[in-house]
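After the structure tokens below, expect a handful of questions from me.
Here the complex is missing one protein chain, while the rest keep their positions.
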Amino acid sequence: MSAENKRRILIVDDSRTMRRMVATSLSNIGECRFEEAANGLEAIERLVLGPADLMILDLNMPELHGIEVLKFVRARPMYQSMPVIVLTTKGEESVQREAMAAGASLYLTKPFSAIELEAKVRGLLAEAGDKA
Amino acid sequence: MSTTSPAPTSEEFVLFELVNTHYAVRSAFVRRLEMLESVTPVPNATESLEGVVLSRGRIIPAVNLRVRFGFPKIPYDIRTRLIVVEADNRTVGLIVDAAREFTSLPPAEIQQAPQAIANLNGDYLEGIATISGRMILVLRLDEILKIADDLPAGNPVSTIES
Partner (left out) sequence: MADLNQPPDDFVNQFLDDYFAECEEHLAVVRAGLLNLERFVDSSIADTAQLDELFRSFHTIKGISGMVGLSPAEQLAHEMEGYLRVLRQGEALLSKEGFDSLIEGTKVLEEVINAHKTHAPAPAIERTIEILREVVAGKDTSVTPAKGQPEQTQKTEDKKQWRFLFAPSQARSEAGINVNTVRARLQSIGDILSTTPLVHDGDVLFELIVSTSASESELDALKDLELTSEPIEPEEKVEPITPTSGTSQTISTSVRVDLVRLDQLMLLVGELVVTRARLEKNLKSIRTSVTPVQWRQLQEVHVAFGKQLRDLRNDVMRVRMVPIAEVFDRMRFVVRDISRETRKQVILELSGQETEIDKFLVERLMDPLLHLVRNSISHGIESEEQRIAAGKPAEGHIYLRATTAGELVVIEVGDDGRGIDVKSVAAQAPEVALWDDEGRIDFDRLLETISAPGLSTRDHADRASGRGVGMDVVARAISDLDGSLSVFTEAGKGTTFRIELPLTLAITDALIATADAQTFAIHRSAVQEVIEIEPGSIKVLENNEIILHRDEVLPLVRLSRVFNLKDKKEGSLHAFVIGTGNRATGLVVDKVLGLREVVVRSLSDPLTDVPGVGGATELGDGRPILILDVMEILNASRHVYASQQSH
């Protein structure tokens, strides 16, 4: 199975530990390759360079807030329907609402379990697969 | 904080022999088993410190467990092994008569040592397990590595007839 046929999942979080944990949590999902971005600018660049099948996006990042990233990305025709899971922390209900309004598919509150994340990603990928 | 992960059903141990008695230490602490090559003595060190050895590019202390437990020393032979253990950020080699086996022990199998023996052995002994009729003394590694005095001669760890 060549790299081109694999689904490209973009993990965006300024914390290296988080990125590793997310990638490892999803490692059981077949036919996927993971890319990481440490800030919103890098995430946008990676999306410009090629399509992604799903993005996991942390909100509280330096340089560019996750919601800004989301808004920018959703404005691009190619990414209007890409599944996006945003990561928030507890006690940020207003930010969660804002994120959903900006076009997030789902949100997950830190700390979350690997199993939860995997299940949600599988669900979104399956849905997107159906639509294709 | 409660934990959802269940207690382990069984732990892995490395078995070794010292003065015809079997001992066990947790595999998690054992890095590797090696043949004993040259040991360089360290002057004015504690008696159970046989010296230092070169192991995988590092120079580590080698403790002669016989001496540590108050047994007489014997010359090395082809069965002599160096058990390289890692605990508490320390890497130390333990010189034993023989070491070859690995085994699983469920924690329930490790019985408290009888009071008489426990008193003699200080804190080295975690408990005693029996496997196929053999008595295995399960050791506490952290106690062995402590820079406490070696047990005096004539007060060996094992006074049990195996």
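As written, the chains take the letters A and B, and residue 1 is the first residue of each chain.
One rule holds for everything that comes next: a contact is a pair of C-beta atoms (placed from the backbone, for glycine too) under 8 Å apart; a residue touches a chain by one contact, two chains touch by 3 or more.
The structure displayed is predicted, hence computed values, not measured ones.
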Subject >> Footprint left on subunit B by the chain that the document does not show >> reply: 1-5, 37-38, 40-46, 49, 52-54, 57-61, 63, 90-92, 147
**OP:** Provide the residue numbers of subunit A that touch the chain removed from this figure.
**Re:** 14-18, 20-21, 24, 38-39, 41-42, 44-45, 48-50, 60, 62-64, 72, 75-76, 89-90, 110-114
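Basically, only the chains that are shown with their structure count from here on.
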Subject >> Inter-centroid spacing, subunit B versus subunit A (mean Cα positions, whole Å) >> reply: 50
